[in-house]
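Complex shown without one protein chain; remaining protein chains in place.
Letters are used for the chains, namely A, B and C, taken in the order the chains are written, and counting of residues starts over at 1 for each.
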Amino acid sequence: MRQISYAEALNEALKEEMRRNSLVFVLGEDVGRMGGLFKVTHALLEEFGPGRVIDTPISEAAIAGAGVGSALVGARPVIEFQFSDFMTIAMDQIVNHAAKLRYMTNGMASVPMVIRAPVCSGINLGAQHSQSLESWFVHIPGLKVVMPSTPADAKGLLKSAIRDNNPVLFFEHRLLYAQKGEVPDEDLLVALGVADVKRAGTDLTVVATGRTVLLALAAADKLAGEGIEVEVVDPRTLKPLDTDLIFQSVRKTNRLVVVSDGWSACGYASEIMATVMEQCFFDLDAPIQRVCTKDVPMPVAAPLQKAVMVSEEDIVRVCRQVLAA
Amino acid sequence: MRQISYAEALNEALKEEMRRNSLVFVLGEDVGRMGGLFKVTHALLEEFGPGRVIDTPISEAAIAGAGVGSALVGARPVIEFQFSDFMTIAMDQIVNHAAKLRYMTNGMASVPMVIRAPVCSGINLGAQHSQSLESWFVHIPGLKVVMPSTPADAKGLLKSAIRDNNPVLFFEHRLLYAQKGEVPDEDLLVALGVADVKRAGTDLTVVATGRTVLLALAAADKLAGEGIEVEVVDPRTLKPLDTDLIFQSVRKTNRLVVVSDGWSACGYASEIMATVMEQCFFDLDAPIQRVCTKDVPMPVAAPLQKAVMVSEEDIVRVCRQVLAA
Amino acid sequence: MPFTLSYAPLTPIRRGEGGRNPGEGARMRRWFLDRKFQIAVTYSGGNKLQDDISREDRLDWYRRMCLIRKFEEEIYNLNKAGLVQGTAHLYIGMEAIAVGACSAMNSGDLLTSTHRGHGHCIARGLDTGRMMAEILGRVDGYCGGKGGSMHIADVSRGMLGADGIVGGGIPIAVGAALGARLKGDDSVVFCFFGEGASNQGSFHESLNLAAVRRLAVVFICENNLWALSAPFAEVTAGGSVANRAGAYGMPGEKVDGNDVEAVFKAVTEATRRARSGLGPSLLECESYRWEGHSIFTRQEIRPEGEIQQWKQRDPISRYRTRLIEAKAATSDILQQIESQVAKQISQSTEFAKSSPVPDSESAFQHTYA
Partner (left out) sequence: MPFTLSYAPLTPIRRGEGGRNPGEGARMRRWFLDRKFQIAVTYSGGNKLQDDISREDRLDWYRRMCLIRKFEEEIYNLNKAGLVQGTAHLYIGMEAIAVGACSAMNSGDLLTSTHRGHGHCIARGLDTGRMMAEILGRVDGYCGGKGGSMHIADVSRGMLGADGIVGGGIPIAVGAALGARLKGDDSVVFCFFGEGASNQGSFHESLNLAAVRRLAVVFICENNLWALSAPFAEVTAGGSVANRAGAYGMPGEKVDGNDVEAVFKAVTEATRRARSGLGPSLLECESYRWEGHSIFTRQEIRPEGEIQQWKQRDPISRYRTRLIEAKAATSDILQQIESQVAKQISQSTEFAKSSPVPDSESAFQHTYA
């Protein structure tokens, strides 16, 4: 099968959905003329014109609000934030409006909107450009949250997100954009809310998301060399969560490690731990452990950044602990 | 000992700290002439004047940013947001600036700022005026998060928060303002990061925060009638968390229920569950369960609001489940 | 008092083209630097009727203003009786703005409202019974009791919702105009907000975005001189909200918000401009709220004299007198209208009171589509 990059896969998804439905449009800073800071909206302006590929002022709050308003009247905005950290400026529109309008109007209104943004840890941009804040949005009823780890998932999930009638937060990762992977040529849809076993195993389950799925797979290879079979589960959609697949895996391996690029406190890992604890407590042979970004803001200098970010070594170490417990 | 209300206790704390240090000042909407939407800043304008009790335009982002800037030059702002939901507008300044400036400058700068805001569920104001978003802030390194449940804690913790050299998010609850309780006359300080056993017990630990502490105590009374001794632990400071006290209690009772006015997914309850799971797994006789606001936005109509909010009955029911497990 | 601002005399845009003609960026820039237009303030002081407004319209506007007034008085009483769920921000005193503005709308047009939204809903023709049912938290309410006063909406009528967040509706209005253009329809979006909201960042970002995309939005600021306890001039720099239009190169106009016909005229002109592709305008309608901030927050810090002074400028009784003086209506007819309004409101109240309280199960529906 052909191999394309994660960024190319996202770009294909946008093109296909914009061709399929003339109400789909792209809104954001530098998405048109420049094709997006990280090229995900490359060449959309040329094909779809300035009416559907809109370069905005630097106004994140109004961009999100404009997305909500356009969705309320039937358009299907796909918004790009250049760094997921900038969502902090648009939280009112995302959380108080997009997430709640359907409920507040008892189902009268709907907000079919996608907000795409990359987590950019790993390129030495520091504390304001490296955050992985997905857990904030998982916390909020009314939102869906997606975090693909492969080009195929990126394409299939973005297409499903655009067709979904709810606000969807779509988290990409800067370090994944250049990653290549097999992506089928034909129309590819990956349903929201369906997790995926990225590697089957019997001794230990690792639930990892986004960029950390690759690290978990590398860690699994390493441990396989020692005869330890790790099962790597990628939720892909963080909200709604495919708990069944995770429970199944845990009931098989009886041991769980959760990996996330977010911080640990009230993070995505803690939610997986809490859910498994509630449902699979008696299936567990050892305490669940988590591997998260260390509990400090992200520093710039390489050795510091390396110390703070989740690494393959961290995962291997914690897997060994859990197996030893 | 004298009894005063939670709101009066907060007002006393503000007055005492403003008298003690002329760099402490209050900033927010309607905090001056009106004495605060819920009267917590009552009569401060008269005593301290318009230079230290500042009525602002409706500009939450700039209010938070102005707080950060004033703190950087040595002032000690105490900001009031009328509803904690409005923090969504100020997330960039709180999370990208207040929380990170000290770290980004390697300790050169500090941001001694308090942001006070009430959670206002329970007064039929609906989805945009009822959220308990504390878990977002617990997620962020660089912030401290406080949530008092009694007048004495409210006063003692606010005074400590104002004297702390870090940004502190101080969550009050609208339904607690009128609650009266014993508050010693003399200078009362409650250290940040110290939990409190609000009721001792042996059969089950309930960790509850803010308003839900009162519900947990009521539930404990009820269960006591059936000979079940519930220990109610109030973390009071959500970040940094006093894990020792919680672990001690769990190691004694071997059973835990966590109660929170926030939503469950990636919420404060899930963090307590994850932490206890990591450290006390083998001390647990039953899966930890959580009692949180139901996973929908807050509706207005009384019967709907009642169904969504955490109730004493919910806590009793879940405690029974955990004891039966 | 004239406000000066600069904006480009724009050529209508061709629909479906993203709202910008080739090379226009540069051209607009030049224009901005060369030209100035004077926008005079129309401040009728309520002394005369406008030309070419039909008798039917006038009577209908009078009726709608009375309907809003009575509706709000009824909410006030229902709250005293403990029947209102949550809060409500009464529109009494400001009726001429909503009625004058919404009378300039086409059926396909859209609007966004505020926490003080009952007037906009009624002026737009929403059902007073279903509105009241919502405020009482009943199943027949527009939101089935989930939204309450601050979230009444009727998307089928283009009413995209009241909003509990000050300034929250402004970018949504801009987005609605963006969506309408994308769909190729020529509807205009009416964006209501208070003068307090004009200090929110969302105001600035939204007006700028609407202006550069030349979107069909009419920004209608309801300046009732107070934002909760904050007096306009103490928290708002620049002297007027209309004056801020200059920052976005759009027309800004200050209007007597207690003069329904003056509001209608100004909004009609702004709407014409918007619909023909010339972009947004900012209207500042000065008026006053007679009641406390809300039925929750009744503490009054406004000077009693000021309140009385504004009650002298009652938009309804003033219009009534004018209509009679100008022989545009007889007091009999107006009385008929008034009793008809009273009847409608009492029927609405009956309807709302008799509507069932929602079943708690419904609390768990409609979070997701």
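What we mean here is this: a residue touches a chain if its C-beta (ideal position, glycine included) is under 8 Å from a C-beta of that chain, and two chains touch if they have at least 3 such contacts.
Not measured: the values here are computed from a predicted model.
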Neighbouring shown chains of the undisplayed chain, as defined at the top: A, B, C
Identified contact with the non-displayed chain, of A:G126, A:P141 or A:G201: A:G126
Candidates B:P57, B:G262 or B:P297 - the one touching the absent chain: B:P57
Hidden-chain contact residue, picked from the options C:G125, C:P231 or C:G292: C:P231
Residues from subunit C at the interface with the omitted partner, ascending: 1, 4-6, 20, 25-26, 28-29, 31-34, 36, 199-205, 207-208, 211-212, 231-240, 243-244, 246-250
Residues from subunit B at the interface with the omitted partner, ascending: 22-23, 25, 27, 49-52, 54, 56-57, 59, 61-75, 77, 92-93, 96-97, 101-110, 112, 141-142, 144, 164-166
Positions on subunit A where the hidden chain makes contact: 29-30, 32-34, 37, 55-62, 85-86, 89, 123-129, 294-297, 299-308
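What we mean here is this: only the chains that are shown with their structure count from here on.
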A-C or B-C, whichever has more C-beta pairs in contact: A-C
Mean-CA-position distance for subunit B and subunit A (Å): 30
Interchain centroid distance [CA atoms averaged], subunit A/subunit C, Å: 40
Whole-Å gap separating subunit B and subunit C, where each centre is the average of the chain's CA atoms: 38
Two or more partner chains touched - positions in subunit C: 143, 145-147, 151, 163-165, 168, 201, 362, 367
Subunit A: positions in contact with at least two other chains: 61, 92, 96, 103-104, 141-142
